[in-house]
Each structure stands twice: as structure tokens, then as C-alpha cells.
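Note that one protein chain is taken out, while the other chains of the complex remain in position.
Entry: chain A
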Amino acid sequence: MSGLPDLVFAGAATPADLVAARVQMALSLGWHIVIACFGVGMPAITVFAEWRAIRRGDRTYLALAHRWAQAMGVLFAVGAVSGTILSFEMGVLWPGLMDTYGQVIGLPFALEGFAFFIEAIFLGIYLYGWNRLPPRVHLLTGIPVCLAGVASAFFVVAANAWMNQPRGFDLDAGRVVGVRPWAAMFNPATPPQTVHMIIAAFMVAGYGMASVYAVAMLRGRTDRYHRLGFLVPFTAAAALTPVQIAVGDWAAKFLATNQPAKLAAIEGVFATSHAVPLHIGGFYEDDEMRYALEIPHGLSLLAHWDPQALIIGLDRFAPEDRPPVNVVHWSFQVMVIIGVFLLLLGIWLAVAWWRRRDLPASRWFLRGSAVAGAAAAVALEAGWITTEVGRQPWIVWGVLRTADAVTPVPGLAVGLLVVGAVYVVLTVTTVAVLRRLTRAPLAPQEEPGEEMNLP
């Protein structure tokens, strides 16, 4: 190559190119994952509102279902296209992974493709079918959207779980032989990871939708439309929060036996020993957790239900096989802190409802709920960073290093800059369009009905 290529591609693939590829993938995936959560969680909440509207002839619920369907249309479109770029990037950035292991994890992706197809077809029918189908038939077309959204989350996370617990193939001198695609898909990490992610998706969608109405109520719009718009998604998300904390515990216990390096990084445990304390906060430096609050026996107890249990530390892994501890430790902490915050908000609502059949009187409840949407998204990102960065330096745990999977193509920093700029624009415009949608006047058929008592 000479001339033009030298101008465009400054130099060959370098460690900086690996970083650029990782940042680009993290950016694309981190962006898509938030939007995808709405694709998984929002249809069910919307279909529920439409079901109430039809069953009771309730115009407020119908107005909410309409409005949510509009937002779903925008979010699904950006989710679909931002998901497409990911399937390109799998090959463009990580050909070393796809070349060797593409056939091992191809099956869940193929299944995800079908689920996504069903979702796209029925979402088109659902969004554009309001005036073409009888109400009950229209409601039924929402059900495949809900099921397909959950199914595609399952399949795609199953493929990610395989990267944490690679199964279903044998290696013969570096060549993949004896592929068992079903065993690869249903690997040991699949159950905890998929359940944790699907519940997270419902929480992000529920708290995200509710926070829009919490903001409106703080501004004084406390009519039935806004109260129901808050209560329906918030209740769904709040009910799932304690379940999610239990599932998170299951996922962490799974790591203790199956991916000990990740758990050790999460907790900043260097020395393998019994009766290991739980570290809250702190900073990992020179193979030691500093300034952390220690709960004696805490980690042993949480990981194995035994205060004396053995915890494998980072000392069992060669230095080049250890994940970056502080990133993993702190993203895990952020996820847990937000989880507890969301749990407390839900309990607050439950207590107020039990005592007075009403929302908590304090404006602080609404302020908390207003940030709950963003907080849930941050927790989602933090959890995802925990699982992805916690797997490093492996792209396929124990089998293939990230550095060996990256493309040798030079100049990846240029690609990162372009993709980064596109995502900035996409984020700004998506937020702007959704904000306009919340302010747009309700169409005539969407006028909230007569005031009624809350259910």
C-alpha cells in the first residue's frame, strides 16, 4: 500500500488499536444495551395498559398505551439500527473471534435473528395497526412483540454467557472440532446471566418510563394520566427489584465456583484464604484493598453461605491473566448501591400505599423516582462493565485473549472517532425527539377521560 492508504491509516495495528477497538465495541454495545432494554420491557407494560383500556373502557389507559407505543416506535428503530452495527462490528473488529468460534456461538445468534424478526414484524403491525385491526386483535398482536423481545434478550445473553463459560467444542491443535452448538448455548453461565439481564431490562424500562411522569408530577401535573403513567411502570419495576437482588446474589455465587478471577476482582481479594471479609468501597493497589470498609467473613458468607468458606484470590492467577481490579470493583459497587436505592424507593411506595392507598406525600419520593430511570440505566451499565471487564484479558474466558481476537487492520482510532461522533449525534437527537414526544399535545382520541378513582 502506498499514497492514499498511508494518509488514512497512520501505521500498523498497535496496542492503541486494541484499545480503540475495545472502546468502540464498548461504546456501541453500551449504547445499544440501554435502548434494547426498552425493547424488552416496554412492550409488556404498554400491552398491559392497552388491556386495561379495553377491558374497562378506560380512556386514560388508552391514552398511555398510545403514547408509549409512539415512544416505542422511536426506541425500537434506534435499537434495531444500533444492534445492526454490532453484528458488523463482531466481524470488523473481532475477526479472530468469529473466524475460530463463530460456528460455536452461531446458533444463539441465528435464533436471536429470528426472534428479532418476529419482533420487528409484529411491532410494525402493532404500531401501524391501531386503525386497521379490531381492538382485541390489535392487543393480541402486542403479545408476540413482548415474547420475542424477551427471547432475543435470552439468546443474545446466552451467547455472551458462552464467552464467560465456553463449552460445546473441543480444540485440536488450535482448530475447533466436535462442535456441540446446543451445549454451547446452554452453558453453565446462561441461567444466571440471562435471568439477571432480562429482569434488568424490565427495571430499566419501568423506572425509565416512570421517571418521565415523576418529573411531570414534580412540575405540578398530577392528573390521573400522569399518576397512572407513573404508577404502572414504576410498580412493575419496583416489584422486580427485590427479585433482581436475589438473582444478583445467585449470579455472584455462580462466579465464586465458576469464574473465581472475576469474583476476586469484584471484591479485590488477592490472597486465597478462608473467612474472607466483604470489601465496601476502597481502592486496590499493590495487591491490596486499601481504605475499604471490611465486613468480617462477609464474602465467604455471601458466596458460599459459610463464614469459613475458601475464596480463591487473584494470587492463583498469573499477573497477565488478572482483570483490572478497580474498574470491576467499583462498577460492581455502583450497581449494588443503586440496587439498594431502587429497593428503598419501592418499599417507600409500598408502605405509603398500604397505609393510605396513595403515593408518598413527600416530594423527595418523586425526586428519587425522577432519577430512578437514569440510575437504573447506570446500574445496568455498571453491571455490564463488571461482567465484561471482569472477563478480561480474555474475550473467551481461558481460551482466547482479547488481544488475539482483534483485527490486524491499522488505523482503528479513526474508526473510533467517527463512530464516537455518530453516537454523540444519535444520543442528542434521540433524547430531543423523545422529549418533544412527551410535550406534544395529546391527539383528540387521547384526551384523558373523566377523573376516576385510582385502582
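Everything that follows uses one rule, which is that contacts are C-beta pairs under 8 Å (C-beta built on N, C-alpha and C of every residue); 3 or more make two chains touch, one makes a residue touch a chain; residues count from 1.
In the analysis below, contacts and distances are computed from a predicted model.
**Student:** One chain isn't displayed here; going by UniProt, is it "Cytochrome bd-I ubiquinol oxidase subunit 2 apoprotein", "Permease", "ABC transporter substrate-binding protein" or "Aspartate carbamoyltransferase"?
**Tutor:** Not shown, but named in UniProt as "Cytochrome bd-I ubiquinol oxidase subunit 2 apoprotein".
**Student:** Looking at the full complex, which residue from A:30, A:113, A:191 or A:307 touches the chain that isn't shown here?
**Tutor:** From the options A:30, A:113, A:191 or A:307, the contact with the absent chain belongs to A:113.
**Student:** Touching the left-out chain: which of A:20, A:33, A:62 or A:153?
**Tutor:** A:62
**Student:** Which listed residue (A:30, A:102 or A:281) would be found touching the missing chain in the intact complex?
**Tutor:** Final answer for the missing-chain contact: A:102.
**Student:** Which listed residue, A:135, A:296, A:324 or A:398, touches the chain dropped from view?
**Tutor:** A:135
**Student:** Using the document's contact rule, name the residues of chain A that touch the chain not shown here.
**Tutor:** Touching the missing chain: residues 1, 4-5, 8-9, 62, 65-67, 69-70, 73-74, 76-78, 80-85, 87-92, 95-96, 98-104, 106-107, 109-114, 116-118, 120-125, 127-135, 138, 144, 176-182, 407-409, 415, 418-419, 422, 426, 429-430, 433, 436-437, 440, 443, 445-446.
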